[in-house]
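Note that this complex is displayed minus one protein chain, with the remaining chains in position.
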Amino acid sequence: MADDLQRQEIADARASAAETIRPTVPALEAMLFQAFPVLDHGFVRVIDYMGDDSAIVQAARVSYGRGTKRVQEDAGLIRYLMRHRHTTPFEMCDIKFHVKLPIFVARQWIRHRTASVNEYSARYSILDNEFYIPAPGNLAAQSATNRQGRGEVLDGAEAAEVLDLLRSDAERCYAHYAQMLNEGDDADPTRRGLARELARMNLTLNTYTQWYWKTNLHNLFHFLSLRADSHAQYEIRVYAETMLRITEAWVPIACAAFRDYRLGAVTLSAQMVAVLQRMLAGEAVTQETSGLNRREWTEFTACFPR
Amino acid sequence: MADDLQRQEIADARASAAETIRPTVPALEAMLFQAFPVLDHGFVRVIDYMGDDSAIVQAARVSYGRGTKRVQEDAGLIRYLMRHRHTTPFEMCDIKFHVKLPIFVARQWIRHRTASVNEYSARYSILDNEFYIPAPGNLAAQSATNRQGRGEVLDGAEAAEVLDLLRSDAERCYAHYAQMLNEGDDADPTRRGLARELARMNLTLNTYTQWYWKTNLHNLFHFLSLRADSHAQYEIRVYAETMLRITEAWVPIACAAFRDYRLGAVTLSAQMVAVLQRMLAGEAVTQETSGLNRREWTEFTACFPR
Amino acid sequence: MADDLQRQEIADARASAAETIRPTVPALEAMLFQAFPVLDHGFVRVIDYMGDDSAIVQAARVSYGRGTKRVQEDAGLIRYLMRHRHTTPFEMCDIKFHVKLPIFVARQWIRHRTASVNEYSARYSILDNEFYIPAPGNLAAQSATNRQGRGEVLDGAEAAEVLDLLRSDAERCYAHYAQMLNEGDDADPTRRGLARELARMNLTLNTYTQWYWKTNLHNLFHFLSLRADSHAQYEIRVYAETMLRITEAWVPIACAAFRDYRLGAVTLSAQMVAVLQRMLAGEAVTQETSGLNRREWTEFTACFPR
Partner (left out) sequence: MADDLQRQEIADARASAAETIRPTVPALEAMLFQAFPVLDHGFVRVIDYMGDDSAIVQAARVSYGRGTKRVQEDAGLIRYLMRHRHTTPFEMCDIKFHVKLPIFVARQWIRHRTASVNEYSARYSILDNEFYIPAPGNLAAQSATNRQGRGEVLDGAEAAEVLDLLRSDAERCYAHYAQMLNEGDDADPTRRGLARELARMNLTLNTYTQWYWKTNLHNLFHFLSLRADSHAQYEIRVYAETMLRITEAWVPIACAAFRDYRLGAVTLSAQMVAVLQRMLAGEAVTQETSGLNRREWTEFTACFPR
């Protein structure tokens, strides 16, 4: 796909405005269709949206007019809904993204089932020769303490070796994929090409794919709460962070409530609440006297250092 | 709720237009927010929408620009997707309705789970004194042959008695509901009112409720295929028929494909296909020689009379 | 429906045991099919189940054998999964209930969409003459402070009047429902009966219905976290509490984790965490200096009284 052609198509799409009486968000309109770069070849684009902060209020009140009474009052209602997990009004807003992402990231992402997806079909079409290679600063060693975490960053010869292996394997696999397909200008007319649905199995998991992904604001917040979290794998977190910034332009009040009551919130077990109550009463609680196991105690004291 | 106030709110909402570069459908914009009457006190209003016919095409192609290449080609693709049940591109369009409907209809409707709903809360608010009474032409007797169907229409004294019972019971129950609540201008300050969440249990099932209901085009078509069907109960079918007309204004190409390949389509069992093949070969097939049971044979010959 | 017939059917079902190599939970087997009474005419029965505590472990490990390594280790894993909201392994257990409940309770319940439901059809069949009348101790006045809450209990003449209205309206509406149907032994052969799908609209919302309701353990916990909560309406909470006791017999380890990390847990906003940190450091924080609004401060101090 020629990048210039894409840019022209995006410019064309942005050029054709129309009048609407639907809720409209100027800050998001300014972003529509544009590609926000993520990783080395990926991007996130907003294709369409429905609703705004006041649509949440309107649905919660099942009212006839636009949601807004007074901005202050609407914000209070939205924050109340978020705090008490009255989630259905947030389902009344939708957003549709076009995303380009490595296949191993797509495999994590697709586990969120309450979304609509149209993926570029490698059964029907030929994938581009693009694959993800981590930037040197993201080339992390396996964590020694957390089986699904990262440790320090590799460097020097270690990093060079890894980068070389990743790159050469992806390139070779793609070249053989193209050779097996035997299509296009370089095709050898004396040979038959392997079916696309078979040839694709030779590609590596860092090959880029792309999809249209549409979800409602409630499910988007759930996605962001897991994937914009510091425990998420870096390669999906950067997508989530880009989407979080877009969401802030779209529904600023709901997004602020999300940051306060979800993303930055802490859930304490019944036991942890009891420990805190004892600490507030002046008791010096230790892990031994807390009733928490070691792991819980570590998590607890990370949040409430003594 | 004062009708005039509602009309003013709707007029206000319709008056405030904005520019957007999102896909916009003028024929649907012309309908937005307006109440389409259904039954004696119900309505359907479109509150918002996302996408159009070309958004289906765009998602199916995972393309950068607007879907449209040539109108002819796009229509061919949409019809192909519908015919072969490639349903995901239809999920890329969303529509949000505000509906006022009797509770017994709401109970059928809510069985469609893949939608977002915000219902007016009788736990939190007081319901209006409005209930559904069938028009005389819809006052059907129980079918003698179909346990969940209607027979001929009642008339004369029979009809008058039924209408009188329905009306007087609904009125009395509502009056007692209000009496138990003991709120508003007529409240007796020497008595306490019953909790709203309890008092509501005294209402009859033809009391009107209202909700915001949002779904995507794929699930809307599923809803319409069941509820705009001649076997659906009349009281929900009239809602579905109104929504079908709205859908036609919104996505005319997809809706035409839906009519051809879903609503007007017939599914034949393996056995029925075999019977048709024999009939086309000139054989005179009877129920006895068909291999179909009586019920299937009746269904079959209703479609293909001999 | 004759109660004796039901009891016989339940006894018959309990009598026929078979061998299975599936995970089996004796404590739940002892409860199967039996009706646990709820409210005045309702019940909850377990019809079937799939999986146990060790099935959660087995799925989390994607292992070949039964989950159990050592009981201690399995419990640790289940608690870790619950604490960190790794919810998918809990989806691997299913339970199917048969529930009899008032229609206004059913309308709250059905808002939980991720379940399978088969409801007794009043379009097809005739409902029994059974309706819910609150016990005197549950006849609560409207709360003066919380629009969707209950205040003190009504008594004396106030209570008597309410009970009389509820009972007489439900009885009259049912009698007219039967009269309009005009079926059964007392039917008047000179009149036609109204269609069942229409006649049902005359019933009051406290009429009992029944359904089969099946869900997985993850969604059951979500249901219980909302409906076994003290803010839930009493009439649905008693169902949830019965189901919670059943769940305890079924998956005791997961259920204990649910109590600790969900039901008895507290979620603190980013601001509340900051306030707690200041309080632990010895600062005397007031609402004014907390950055919390009045409502949040009330919720906060209810949990951490000063």
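In this document, chain identifiers A, B and C correspond to the written order of the chains, with residue numbering beginning at 1 in each.
The criterion applied here is as follows: a contact is a pair of C-beta atoms (placed from the backbone, for glycine too) under 8 Å apart; a residue touches a chain by one contact, two chains touch by 3 or more.
Everything numeric here is computed off the predicted structure, so don't read it as measured data.
J.: Just name the one of A:M92, A:L139 or A:L276 that touches the chain not displayed here.
T.: From the options A:M92, A:L139 or A:L276, the contact with the absent chain belongs to A:L139.
J.: For the chain left off this view, which of C:Q108, C:N182, C:Q210 or C:Q271 is in contact with it?
T.: Touching the chain that is not displayed is residue C:Q210.
J.: Which candidate, A:Y80, A:F104 or A:F304, sits in contact with the chain we can't see?
T.: From the options A:Y80, A:F104 or A:F304, the contact with the absent chain belongs to A:F104.
J.: Hey, which chain B residues sit against the chain that's not shown?
T.: 76, 80, 83, 88, 111, 259-261, 263-271, 273, 276-277, 279-280, 293, 295-296, 303-304, 306
J.: Pick out the residues on chain C that sit against the missing chain.
T.: So the residues of chain C touching the unseen chain are 1, 5-6, 9-10, 12-24, 26, 29, 32-33, 47-51, 55, 58-60, 62-66, 88-89, 91-92, 94, 96, 98, 116-120, 210-212, 214, 216.
J.: Which parts of chain A face the unshown chain closely enough to count as touching?
T.: Contact residues on chain A toward the absent chain are 102-104, 107, 110-111, 113-114, 117, 121, 123-125, 132, 134, 139-143, 147-152, 154, 158, 162, 165-166, 169-170, 172-173, 176, 179-181, 183, 191-198, 200-206, 233.
Note that only the chains that are shown with their structure count from here on.
J.: How many angstrom lie between the CA centroids of chain A and chain B, rounded to a whole number?
T.: Spacing between the chain centres: roughly 35 Å.
J.: Nearest whole angstrom, what separates the Cα centre of chain B from the Cα centre of chain C?
T.: Whole-Å distance between the two chain centres: 29.
J.: Taking each residue of chain A in turn, which ones touch at least two of the other chains?
T.: Those would be 88.
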